[in-house]
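A single protein chain has been omitted; all remaining protein chains appear in their positions.
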Amino acid sequence: MKESEVKKIAVFTSGGDAPGMNAALRAVVRTASFYNIECYGIREGYNGMINNDFIKMGARSVKNIITEGGTILKSARSLEFKTKEGRQKAYDNLVARGIDALVCIGGDGTFTGAKVFSEEFGIRVIGVPGTIDNDIFGTDNTIGYDTALNTAMDAIDKIRDTATSHNRVFFVEVMGRDAGFIALNSGLATGALDILIPERKDSIEELFETFEKAEKAGKSSSIVVVAEGEKLGSIYDIAKATKNGFPDYDIRVVVLGHIQRGGSPSCADRVLASRLGYGAVIGLMNGQNQVMAGMQSNRLVYTPIEEAIKKHNEIDQDLLKISEILAI
Amino acid sequence: MKESEVKKIAVFTSGGDAPGMNAALRAVVRTASFYNIECYGIREGYNGMINNDFIKMGARSVKNIITEGGTILKSARSLEFKTKEGRQKAYDNLVARGIDALVCIGGDGTFTGAKVFSEEFGIRVIGVPGTIDNDIFGTDNTIGYDTALNTAMDAIDKIRDTATSHNRVFFVEVMGRDAGFIALNSGLATGALDILIPERKDSIEELFETFEKAEKAGKSSSIVVVAEGEKLGSIYDIAKATKNGFPDYDIRVVVLGHIQRGGSPSCADRVLASRLGYGAVIGLMNGQNQVMAGMQSNRLVYTPIEEAIKKHNEIDQDLLKISEILAI
Amino acid sequence: MKESEVKKIAVFTSGGDAPGMNAALRAVVRTASFYNIECYGIREGYNGMINNDFIKMGARSVKNIITEGGTILKSARSLEFKTKEGRQKAYDNLVARGIDALVCIGGDGTFTGAKVFSEEFGIRVIGVPGTIDNDIFGTDNTIGYDTALNTAMDAIDKIRDTATSHNRVFFVEVMGRDAGFIALNSGLATGALDILIPERKDSIEELFETFEKAEKAGKSSSIVVVAEGEKLGSIYDIAKATKNGFPDYDIRVVVLGHIQRGGSPSCADRVLASRLGYGAVIGLMNGQNQVMAGMQSNRLVYTPIEEAIKKHNEIDQDLLKISEILAI
Partner (left out) sequence: MKESEVKKIAVFTSGGDAPGMNAALRAVVRTASFYNIECYGIREGYNGMINNDFIKMGARSVKNIITEGGTILKSARSLEFKTKEGRQKAYDNLVARGIDALVCIGGDGTFTGAKVFSEEFGIRVIGVPGTIDNDIFGTDNTIGYDTALNTAMDAIDKIRDTATSHNRVFFVEVMGRDAGFIALNSGLATGALDILIPERKDSIEELFETFEKAEKAGKSSSIVVVAEGEKLGSIYDIAKATKNGFPDYDIRVVVLGHIQRGGSPSCADRVLASRLGYGAVIGLMNGQNQVMAGMQSNRLVYTPIEEAIKKHNEIDQDLLKISEILAI
């Protein structure tokens, strides 16, 4: 396939929003504009594709959005796109506008949809990893992850102030249904006494031992960071079990929740998003299809979208060990 | 009483911690040092007074703490101080050190203790209002309130990003068990669709009407800020009732929690804390007793501690109206 | 004059931009919309009035701008408005659209123009104080001032880290050509060793004495905050003189500059801007003219615009004294 063959592309954001999606979008639109490729934005992800909600985008349509969290194209889950009929409608809309290829900004749900769609109808697709969870294979970091880490860290730093002032134990839940990246890194960065993540088999006994060790070392307050997807139980259960084990502890639970998805993206996320958005358009121009653009060791790489979905970045076991050694 | 009569003072923080307590503490210690008054810090509030946990403080002991959240003297509730025996022990410890007067940094619980103690034993006390809730009479703002407002606002701004991207309705709980100051001001500052506070009789019907109005005006996402002490029900109940009334809404709940107590104090809080800490020592030197130092219209004022406890700053009814007019 | 007489208003921002101008603009537009008053925005201040650069604004035109620094209507100085011909053109444009009254968001230059214009042509005007300098009479704080204080403080806090690590002396210039408010408050909030402001007659001798006192007290690093308009000389001159006096000092100069004008407004500034924008429209409805809306002791007040220009908020002399006592 020759470069000249990409004449019109469409871009959309899908799945949970992540800071930097707008920066990625800006990069896609401006790179397309630079290379004289026509570019459409599709609103609300696959739903907009089905409902024909397209907007023409030029260099000026993405003015000043690099600083903004969320996504100006909005995002949504689409049940209809899971049906053949839905996808057919979507495809017809693309054909009607003469769109050659799609840039899909999102996580593995988004990529799975794109893969099926591309296989079914032959439309070319390229993925850009946008999710705070960092659980996509083929890129060192996903867009939004670095910002979410800083948000979680800032919140835990604030909780530390009150924990220390009152000699309290705080259990803090951070996002990550399947992956402990946010928990592990924000916990390490805030000196958490313990970090509970789904990738490791945790036990209440070990947690108790850690508390005992901390007491012996003279720590009078503690923070335990718990990933949303922790398998030992809900954060409330864990807090309750701890209260039973240590009735004297003044224990509090904080669930950070959706603040972790928002906010102006960090510099690293803006740069990453800019490079990947650029890389996606360049990839399409160079004939890439069914791949995801990622950055590894500061280099742009394309990974088959199937691998990006199936494989997963592993938690660095060293980090768990380091966090234990440094916590007390 | 002559100025020269204050020779030794002690300062402590008590009740929920608030950003700026350290700045107030620094001001007390350095003002005392400047006027050659000896100064002790008491750790963990009234508990430390009972347990004889005093530390000598000089100008260098409060170095660099102006930027820090929490309180280096720590804070705690004291059940023992509620007993006559506890207070007697506390008093004996003060007498043993020759302490003439106390500077008490905290909220109304702290002040109530100080008042009883002063009436009982004749020890001179002066209060400095440190609480994020802003529910103390005799000062335009309490120390920590401005910082808490900015923290809540930043968090809600982030939630706004994801609310807008997904066309969602978020209910966000902010602190304020008895007072709606944080809810009202952070809600106004973030363009909240509605603000539910204990000072106003709210109803689900009115809330629903507001949602309907917003829909008509074309708003596709909304944030409702709810004070902790809202009387209509828990935030989860209100969210559930809303889901029943508007089954299509994609509704989420976020409880901001303890992040609101921490963080480096804002400029306004550091300045306020500095002025009040200074004002407390000057007040003692000028013979004040059983009063609270406050700032009103940029002027230092002393209010009888009894009034500070009993009366309350009223929510500005105008603000409620303004927030309604500006929200849609 | 009856309420019903205000049917069409126009709003503009002028002079140096300040964080919260957008929040004020939003409040003006939405309050007007609520009371069925037609509202125009004028771009680039008086220039747009002359060049007929008006845009119709409704509740949705100010969506989401409450969080944004700067001003979406832009701001500019206008030489042409200083001429009779310029003002005549401006007036003709207002008449052609049937505009009854103007809301002018800006500082004393803006208000002076408005006053002259109103006296000359009888057009009704109301001012809203938007300037980071806080040098407007008739309001406790101007819009943008609180945000600028926090920005300056954050920057100085960062400089403190490097000053302490290297035992250095930093001279930091903050904005304030005629007023020392930013210098005094940000200096107090960051524990500056000395604060040089135009309102006080400073001398190199006193500065040197302060350095000597600090040395004796064992301080190994220092920050001196200097207002832009300091009369002792430029910050570079003062730094040079200090180097001559204390050749061993490792001295650096930082000029904070325009970062102080930008950024998302603080909660206090958003609330203030919302109240004043609302108050301006209400004022016009109630027949106010040639006044400025301000907040004093948490209450909306209207001050004759002439007074707002001529009188000035005084620096609190207490603050200077407090900052000296607390610095060492």
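Labels for the chains are A, B and C, by order of writing; each one numbers its residues from 1.
In this text, a residue touches a chain if its C-beta (ideal position, glycine included) is under 8 Å from a C-beta of that chain, and two chains touch if they have at least 3 such contacts.
As the structure is a prediction and not an experimental result, all values here were calculated from the model.
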| item | value |
| --- | --- |
| Which displayed chains the unshown chain touches | A, C |
| Which of C:N64, C:N167, C:N286 or C:Q317 contacts the chain that the document leaves out | C:N167 |
| Selected from A:D17, A:D108, A:D146 or A:D194 as touching the chain missing from the view | A:D146 |
| Touch list for subunit C against the chain that is not drawn | 13, 16-17, 19, 21, 44, 68-71, 74-76, 151, 155, 157-162, 164-167, 170, 252, 254-263 |
| Contact set of subunit A toward the excluded chain (per top definition) | 26-27, 30-31, 34, 59-60, 64, 66-67, 140, 146, 149-150, 152-153, 157, 160, 164, 185-186, 188-191, 217-218, 264, 266-268, 270-271, 274-275, 278, 296-298, 300, 316, 318-319, 322-323, 325-326, 328 |
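Keep in mind that, in the parts below, only the chains that are shown with their structure count from here on.
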| item | value |
| --- | --- |
| Shared chain contacts [subunit A and subunit B, defined touch] | none |
| Whole-Å gap between the CA centroids of subunit A and subunit B | 36 |
| Whole-Å gap between the CA centroids of subunit A and subunit C | 40 |
| Cα-centroid distance, subunit B relative to subunit C, in whole angstrom | 28 |
| Subunit A residues counted as touching two or more neighbouring chains | none |
